[in-house]
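Omission of a single protein chain aside, the complex is shown with its protein chains in their original locations.
This part shows subunit A:
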Amino acid sequence: MLFNRRQFFKICAGGMAGTTVATLGFSPNVALAQTRQYKLLRSSETRNNCTYCSVGCGMLLYSRGDGAKNAVSSIFHVEGDPDHPVSRGSLCPKGAGVLDYIKSENRVKYPQYRAPGSDKWQSISWDEAIDRIARLMKADRDKNFIAQNEQGNTVNRWTTTGWLVTSAASNETGWLAFKVARALGMLSLETQARVCHGPSVSSLAATYGRGAMTNNWNDIKNADVIIVMGGNAAEAHPVGFKWAMEAKIHNGAELIAIDPRFQRTASVADLYVPIRSGSDITFLLGIINYLISHNDVNYDYLITHTNASLIVREDFNFDENQGLFSGYDENTRHYDTTSWYYELDEKGYALRDETLQHPRCVWNLLKKHVHRYTPEVVNNITGSSVEHFIHVCQSLASTKTNNRAATFLYALGWTQHSYGTQIIRTAAMIQLLLGNIGVMGGGINALRGHSNIQGLTDVGLLSNRLPAYLELPKDSQLTLEQYLTEKTPKPLGPSEVNFWGNYPKFFVSFMKSMYGEKATAENSWGFDWLPKWDKTYDVLQFSKMMRDGQANGFICQGFNPLAALPDKNAVREGLSKLKFLVSIDPMPTETAVFWQNHGESNDVDPSQIQTEVFRLPANCFAEENGTIVNSSRLLQWHWAAATPPAQAKYDPEIIARIFLRIKELYLEEGGPGQEPIHNLSWNYSIPNEPSAEELAKDYNGYALADLKDDNGNITVKKGQLLSGFAQLKADGTTSSGIWIFCGCWTEQGNQMARRDPTDPSGKGIHAGWAWAWPMNRRILYNRASADANGKAYDQNKLLIEWNGNQWTGNDIPDFPTTLSPDTKAGAFIMNNDGLGGLFCLNRLVDGPFPEHYEPFETPINTNPLHPKQIHSPAVRIFDEDLVRLGKAEQFPYVGTTYSITEHFHFWTQHARLNAIIQPQQFIEISENLAKQKGIKVGDTVKVSSNRGYIKAKAVVTKRLPTLTVDGKQIETIGIPIVWGFTGQTQKGFLVNGLTPHLGDANSQTPEYKTFLVNIEKVSSETSIA
């Protein structure tokens, strides 16, 4: 463009004048102002539930495309479901960023193969991959299948290949994996519950009868005192924590956080109490001692609903100097638990003394057991101040009245100890003393981890379990009759409900679901087809087997054992000895690339690793139909909003293809133990692709013949879906894969898909939203909210009440509806004494009462209560792991691992939005320790244990207290776990390089919360890996 001189002047003058006019605000035109277009108009909205934690928040997935054939739908926005009773539209930073997980550029989209010794992936077709995996599995099974043990008993087990199933998978995927694994005879079948809430199941079941969160998320709003201890609810379950804040704001509740760190929960608490990691039993037994000695006990509840008045055998004893209960064998490190039982009368009923005078009634034994735990002892062992301790005692004591309730919220801070089960039990006992179980606003609320960890625990994906808390038969149980006799408890009182008395009905219905018509009375319903166990094949055991060369194959379906199991270096050594590893996952896990060199984060030589590795791309939650069970046992059906990307396939399809290919190979080539494989029920319309709907109906169960009532009238026709577990029979006329889920999909439809958010009582029950096991009861043991005569303790918090003919109220009775209180039947129907267990008999391996033991790596080198017995005496520990333990002289600081709210385990390192808000690995130390070590904020430090080390940035903070324990200054180093070396965050170290390879005495859940470390400054630079 050219101007002449005159034109140029004209333009300049005009421009200047215009600009001046505009600048001075004399502009004659109006510039367009418009808000951004609302981006969701006409997009498809699909209901789903968050895939991360067990709050189970409702999500709305928005996708492009209206279903037209030519449109490929793609999710482009996710936000909370405002109707959802728990989340009410909220999502935490993980949920709010889930779009970047679903659409992560890191997703695995094609099947991949890594040849032995190779340093790279190569592509492989699905058919090739399935065929190769099936052949490897069959070869290993054929070689190592044990049809009979050394005694010549049929055991039909295969122990050399393990299978981990993700706790983020739906129930349907879990159920199919269960069927296939057990039909193949696999024993090492595990889910994340093992490394997470295993102790919750053992402790709560031992105390109350069921191993689950007693109340529910919404109910927390009814609490008057909220104790968050052994967990950090605000950090790990922010949306569930909404209801703790609701209690605080609208119910005047007091919120107390007790933790080694001043964390996010503490930031909004009324009181923060520092405590040494791993000393919780002392603190809690101290509370029991306080409550008893101050008479701050709900005596009516105590007599009616707990076993305080029952009389214990004469030969039971606890030796305070030795720190041991009666029956201990030092050589086997096992207790003989025979003496941990009641005195029985001639009918087999437990003796009781309701006056609580008998010296051996549970009450007096408990008093004696806890008298040592004075406030001063508590202070000496825990480092918590006496003042704080007394404050907590008094706050709890205020809830002994019928109109007040306290709730405990906990998570892995209690489970991940060598005595995790016993910590939880201590709190469970406190709640019994105060009458806070079975009531609104009370409970021991186990805040579970993964979105479906409750569900997959229910499905029974643990090495020695069957679905719904049935137990897999063991070596010694030679016949069905013997097994059922041993597993079916007898009632300890004349009218106890003793619900486990129905064990045979549940077991036979399960077998009918597994093997259909092939399971008959003649073949004991296929009893021989189940693998029989000689020991637990938990993941720690399997990890040792890998190291020892006793394992050849490992299927990791949505599980990242390199990061999740203790002592990462030992795990990597084990993985390197495998013949094959199969990763089925939407994301690239560290485990799948354990053979890749990632610098200091994973310093290996691929050429030295001969393991064949397959990486199969799976769908994520947003791309499937199915159910997940949240922490409060709520089965919520979710719907797919898109199809899996590229070549990714649905989990059930991958499992089905592998299994059907193996089955085919057995037909072609033969091999051992074929019967269960061929007999496994497989009534799916597309055999390669069992649908979620079919699988869900499978585990709900059907009538296999017309079911009749006592008068001979047909109640359920043959082929109809069952409407509840009361209909189950032991004669083979019903099937139900998972008996506690029976009633979730009835002839009235899919109960799990119900979405009625109303709450007529206003107490957060929401009975029409989805479906909770058992039988849609929302607060477990709710019979205990009423007194011996069936009258509600508090009319304002009415759950159920006896109206003369039946139990009625706001919740569904967790009790036989027409069983009168006159029968004196106890409220805890799963326990054969009907009572809450202050003394938990022989249900646990390490004691009927809790006792303080030190962590296996203790910073004080002694146990102030009984120096002869420092650690829990019944913990299983392998010799090679024992020598890998460190001592306080070399590693003087307490290391403790945890999650942070911005990330979900090792998943969200792949989600950009989460990588942005917490991009790099850090650890936390006190200002005191930082000063001693010359460490400044932001320095790179090295934290090491006797097993390995990590490097991370230092967060130096006032939030980490220095405590005085047994006269010694204790420093804690906080170690978040959420970084790896495959994500979009900066490369980091797997912190399980630090942790010891041992676990809880009852559940083998690893001791991640207390171990010994040292720390040194590396540099002040930014880059760490």
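A few points about this structure:
Keep this in mind: contacts are C-beta pairs under 8 Å (C-beta built on N, C-alpha and C of every residue); 3 or more make two chains touch, one makes a residue touch a chain; residues count from 1.
Convention: contacts and distances are computed from a predicted model.
Missing chain, UniProt protein name, picked from "Heme exporter protein B", "Ring-1,2-phenylacetyl-CoA epoxidase subunit PaaB", "Multiple sugar transport system permease protein" or "Formate dehydrogenase iron-sulfur subunit": "Formate dehydrogenase iron-sulfur subunit". Of the listed residues A:77, A:391 or A:474, the one in contact with the hidden chain in the full complex is A:77. Touching the chain that is not shown, out of A:356, A:377 or A:917: A:917 (per the contact rule at the top).
Looking at A:108, A:744 or A:954, the residue that reaches the missing chain in the full complex is A:954. Contact with the chain that does not appear here is found for just one residue of A:125, A:153 or A:267, A:267. When the full complex is taken into account, the listed residue touching the unshown chain is A:245, out of A:139, A:245 or A:390. Contact between subunit A and the absent chain runs through residues 1-2, 4-6, 20, 22-28, 30-39, 77-80, 82, 89-93, 95-97, 99-100, 234-235, 238-239, 241-242, 245-246, 248-249, 262, 264-268, 270, 901-902, 912-922, 936-939, 953-959, 984-986, 1022.
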